[in-house]
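Left out: one protein chain. Kept in place: all the others.
And then chain A:
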Amino acid sequence: MEETPKSPPRWSASFDPHTIAYIQRAASTGIYDIRGFGAKRKLPHFDDLLFLGASISRYPLEGYRERCATDVVLGTRFAKKPVVLKTPVTIAGMSFGALSGPAKEALGRGATIAGTSTTTGDGGMTPEEREHSATLVYQYLPSRYGMDLDSLRKADAIEVVVGQGAKPGGGGMLLGQKITERVAGMRNLPPGIDQRSACRHPDWTGPDDLEIKLEELREITDWEKPIYVKVGASRPYFDTALAVKAGADVVVIDGMQGGTAATQEVFIEHVGIPTLAAIRPAVKALQDLGLHRKVQLVISGGIRSGADMAKALALGADAVAIGTAALIALGDQDPALEAEYRKLGTTAGAYDDWQDGRDPAGITTQDPELAARLDPVKAGRRLANYLAVMTMEAQAVARACGKSHLLNLEPEDLVALTMEASAMAGVPLAGTDWIPGAGRL
């Protein structure tokens, strides 16, 4: 009997190794996966856009010689003291609790050198981060952990968080192992318990209430501080319009690639829309209201480089915010820590257990020994270097497009590589004048 030749093993595209491991894990633990980082699947993104650069009809600026300004002012609509940034890349809100004290300090130091702002997070404002951040945005979250009058008045701006790109519609979770005495004390909770952050604000529901809430915050702070409203990208046209109607000075839209300290994997990968898809609808809402560039738009979620920043600005944003990239600049995913990442069952570059407090880089931890590994001065310097590179890259691109200010970049400077990106960003497919679905939102 001749044996029929066997076909070589074939992996299923639907049941790929990751999916099979997921089912096995779920079956053995009975608990869904909670992790940090942002969406890891491939999504239409800024990589799918290109700048056209100058040509016969457009005239470039001389690199290193002709000025390409980068300053932006946030909060020009109502605030008596708007936030002035030297470069339109800010540090997104990340909580003390999710991050160690030295990591928060390093973010403040780096941002301050670069002339930009940092943001608190769930859990309140620490004296260290206030001291080391020249410009600090204080988040007003559903949980209201660490919310107090003094901090409100010490802040340079207030960010009302409605949602986050990693989990629009979801609350937060800080696992017990990260709830030390200090973190617990700031949140008025017992140490060591899993701590949930509410998904809805306790004292307002809907846009009409939000308007009254913003009025209250303005009255408390004597109309001095800009008020941002942050939403996870899901219905960006309407959310932007409603935030503006409620009286926001700045709208922050965080796309689904946005990082998180701890969220269910199912949420990270399956809820919300990509950053790229959120910008044009938000800009259109501002334009329809006659408030584009008057109410500023900050975009976050997967911003990694000066190119990403320039593309977001060209699509109409006034600034971008970074979370994950800032942590990597501080020292997260450092290949020098490979042996320790291996012990945790992962590898440098793929480490995403930011929820569990054992970060070998000392960033997403409350363990004093691990946290002490991060030198806030050196890490702050790395962040400042990285922010400088991002800014210079954006300038290089802007000059090539003939722009004397980063905010002069415009959609006409861009084309798309794929039909998806073209439709989402509203710029033509490269080599054509075609925008699929043009004119629709």
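Throughout what follows, contacts are C-beta pairs under 8 Å (C-beta built on N, C-alpha and C of every residue); 3 or more make two chains touch, one makes a residue touch a chain; residues count from 1.
Criterion: contacts and distances are computed from a predicted model.
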item	value
Options "4Fe-4S ferredoxin-type domain-containing protein", "Transport permease protein", "Protein glxC" or "Succinate dehydrogenase cytochrome b subunit": UniProt name of the undisplayed chain	"Protein glxC"
Of A:130, A:178, A:213 or A:230, the one touching the omitted chain in the full complex	A:213
Contact residue for the chain not shown (choose from A:16, A:222 or A:288)	A:222
Given A:127, A:176, A:349 or A:437, the one touching the chain that is not displayed	A:176
Residue, one of A:13, A:31 or A:339, that touches the chain absent here	A:31
Residues from chain A at the interface with the omitted partner, ascending	29-31, 143-144, 147-149, 152-153, 176, 187-190, 193-194, 196, 198, 202-204, 209, 212-213, 215-216, 219-223
